[in-house]
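Note sheet for the following structure.
Here the complex is missing a single protein chain, while all its other protein chains stay put.
For subunit A:
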Amino acid sequence: MTPQVAPAPDDRRAHLADLLLSARDGSREALHQIVAELTPLLWHVARAQGLDAAMCDDVVQTTWLSLLRNLDQIRSPEALRAWLVTVVRREARRVGGVGVRERPVAVDSLESVPDDGRPFDELLMEGERGTALWRAVRQLSQRCQELLRVVAFVERPDYESVAAALGMPRGSVGPTRGRCLAKLRNLLMSQPEWSTT
């Protein structure tokens, strides 16, 4: 018997594979769905590079436009993720390299963030566990923060695209992720909000 794979990521992979096939056949609807599905991952990869929101907005859009003429050469969901993540990171570095890292975020772009009436900080720190997690994450190295942020947006850690995102050899992503997660667990376990479970 072959080992069982959890159904959810498999379904999702199959779904993305179908969308990719349709998009390559010219379906705009399929391409739209792919954009909706993978833009959050690309956003967080770009943001993990330290660019401000306005720059990331542009970098993510440029990445999708660059995909268009390469679409017919991309054959699998893994290849699609890896391609997108590689390009978004390269684009982010290209922009970030010029040194304009702190362009102010326009006020109205903050206003466009869905707002349920509470202050931003409070939203961020909602829940004691959330607060504890945030405190712990901030104590990790930049490298670990970046890696875990990206891994968190790949449903089942897809080492190839994560490795591409972080410019690491593929084989070291697993162990590095393991080390970063282990550090984070240790930090969390020293906090009452998490150690009680």
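Methods note: a residue touches a chain if its C-beta (ideal position, glycine included) is under 8 Å from a C-beta of that chain, and two chains touch if they have at least 3 such contacts; residues count from 1.
What we mean here is this: contacts and distances are computed from a predicted model.
When the listed names "Assimilatory nitrite reductase (NAD(P)H) small subunit", "Acyl-CoA dehydrogenase family protein", "Carboxypeptidase regulatory-like domain-containing protein" or "Polar amino acid transport system permease protein" are checked against UniProt, the chain not shown comes out as "Carboxypeptidase regulatory-like domain-containing protein". Mapped onto subunit A, the interface with the missing chain covers residues 28, 31-32, 35-36, 39-40, 43-44, 47, 53-55, 57-58, 60-62, 64-66, 68-69, 71, 95, 98, 100, 105-109, 112-114, 123-124, 126, 129-130, 133-134, 137, 148-149, 151-153, 157, 159, 169-175, 177-178, 181, 184-185, 188.
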